[in-house]
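My structure is below; once you've seen it, I'll send some questions.
A protein chain is absent from this complex, but the other protein chains hold their places.
In this document, chain identifiers A and B correspond to the written order of the chains, with residue numbering beginning at 1 in each.
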Amino acid sequence: MKAARYIEVGQMDELGRLDTPLHRLDARVKMAAVVLFVVTVMSFPRYEISGLMPLFLFPFVLMGSGKIPFGAIFKKVALALPFALFVGLFNPLLDRTPVLTLGPWTISGGWLSFFSILLRFTLTVSAALILLACTGIYRLCAGLERLGVPPLFATQLLFLYRYLFVIGGEALRMIRSVRMRSAGSKKLSLRIYSTLTGHLLLRSIDRAQRIYRAMVSRGFDGQIRVLHRTRPGWRDLLFLIGWSAFFILVRFYNPAVALGGWLTGEH
Amino acid sequence: MHMADALISPAVGGTMWAVTGGLIAWCAKKIRAVHEDRLIPMMGVLGAFVFTAQMINFTIPATGSSGHLGGGLLLTALLGPYAAFLVMASILTVQALFFADGGLLALGCNIFNLGFFPAFIAYPLIYRIFVNASSSRLRLWSGSVLAAVAGLQLGAFAVVLETTLSGISDLSFSTFVLLMQPIHLAIGVVEGLATAAVVSVVMHARPETLAVQDAERPTMTRRALIWLILIAVLLGGVVSWFASGRLDGLEWSLKKTTGHEDLPAPEEGIHSYLAQWQEKTAFFPDYTFKAEEAESGLQQEDESAWPTVDAGTSFSGLLGGLITLAVAAGIGYSLQARRKNE
Partner (left out) sequence: MRTPTLEIKNLGFCYPDGTEALYGISCRIEYGEAIGLIGGNGAGKSTLLQHLNGCLMPSEGMVLFGGTPITRETLAEVRRAVGVVFQDPDDQLFMSTVFDDVAFGPLNQGLPSAEVAARVYGALERVGMRHLSERPPYKLSGGEKRAVAIATILAVSPDIIVLDEPSSNLDPRGRRRLINLLRGFEQTRIIATHDLELVVEVCQRVIVLDNGRIVAEGPVREILDNEELMLAHGLERPHILRHQHPH
């Protein structure tokens, strides 16, 4: 079992529970900014490279001000990379139109779009991770609910998250005991898998029934109520307006090209 | 089978977000309507269960390689289609947030591909026909495998469609189909086996858990299904027409009028100014349906003409880009250093 994933979740959870000015911002404005960011990134033409660069300011500033270690985010992005790499790699093979010569090298449109894909991937995926790391799942779900997501779904996210470690821990103990009795074999046959997973499921169902009893014992009537303890203020608004302005600016005006042009004396 | 953000155009991603968002709201309404309060903790815990089960690998009989449960079909068998769809959506959301599986823009696609087909197609149209609380082993195993395969084939095909419609990957529609469908045939068989394996234990030990499902037949009417598909097609069509056709047209016409991609700055006059503005407002770039392009050679030529930029500008662009990146990283780093000192 990939227990490492739980450590990953735990790590992100730690980050999400930090208390920095960024963490204290209303979850809704952070969500809105990230959505705008992703749309901006994806709205660039497919061969765009330099125009995407200024957008890195967003993840870097967020990581910087939210005490989020760069390494933790980049490691996750790298781990998630293979799929984009796999599909993106067809581009250099299929699109061989030369578009750019850099000294002796000719670069095809395929390579350009491939690199563009990787850049976009890094930007959008890191933005999603940072959103979580600087908000925390709990504040995120509360924000989602206040944004009009069905409460049932917001609750579902929280419940799922709450019991991840409980069920994961049970699974780990069961697997360990199977391993101890299976002479070191790391593989589970379908028969043993069936028993193990089946019983994990039965235990989960029992647990759900106990939780339900605990809920009705405290007056649960089908609706989960939460006391919202934060209110959006001018800081939140400023955050959203500032970043939106930045996204619009770099979408229509490429500071990277201007800077490069100025440095190389070209126009 | 997670779709990744980088391969999806905002139009496709946005459309699928809308479709999925609508489905979530609809499912939530359906569940509210039946007043099954005990479903709420059950959904949460079973979501955690599937999340965990996805990490437990077993040896696939007669092959030696290993596979794991996806969970869409199993959840539907236990909770019914509406709750199962919500649970799958929550699992994928958590994965997108915590592990960057897919990403935010692709989340709508992923939820649809992995949640909709098993819950609303494979389960009612295949699984239910084969399996009920008193089914024989043969029926259970064959029904599960068939339903899982069907669900995953549809899901894989949706991935291909969404990727092709996005037009970011150069992979042609037919190649991608040939790549995806066979892989997902295998994955589907594994999913079916795992589902049947788990269901058989529950059937034996706690048949009443599944019997609840028997009472609550999926009430998704054919009419609702047709409406859903129609809306999806319509939305997708309109949005991608806006995103690609229309604005592409703008770009093409712009090129015709100016004859150049980068408008020479010194050229003054209201016309060029407007044109420049128009170019900049072409917010959604040239994402077009690739298959269409392949058919039309003319467009292909245009396509190859479009990215031609002269080396100087690009070199300076590249240089400037790298510096910008360094500056961005520097700002973030210094912010972090400052915070640490606090």
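Going forward, contacts are C-beta pairs under 8 Å (C-beta built on N, C-alpha and C of every residue); 3 or more make two chains touch, one makes a residue touch a chain.
For clarity, every value in this text was computed on a predicted model and none was experimentally measured.
Identify the residue among A:M12, A:L52, A:L123 or A:I137 that touches the chain left out of the display.
With A:M12, A:L52, A:L123 or A:I137 as choices, the missing chain is touched by A:I137.
I'm checking contacts with the chain that's been left out. Which of A:V99, A:I211 or A:L240 qualifies?
Checking the options A:V99, A:I211 or A:L240, the one contacting the hidden chain is A:I211.
Residues of chain A in contact with the chain that isn't shown?
On the side of chain A, residues 13, 17, 137-138, 141, 158-159, 161-163, 165-166, 207, 210-211, 213-221, 224-227, 229 touch the unshown chain.
Note that only the chains that are shown with their structure count from here on.
In whole angstrom, how far does the Cα centroid of chain A sit from the Cα centroid of chain B?
Distance between chain centres, rounded to whole Å: 15 Å.
Sort out for me which residues of chain B touch chain A in the complex.
These residues of chain B touch chain A: 2, 4-10, 13-14, 24-25, 28-29, 31-32, 35, 37-38, 40-49, 51-53, 55-61, 66, 69, 86-87, 89-91, 93-94, 96-101, 103-105, 163, 167-172, 175, 193-194, 197-198, 200-202, 205-206, 209, 265, 280, 283-287, 304, 307-309, 311-325, 327-329, 331-336, 339-340.
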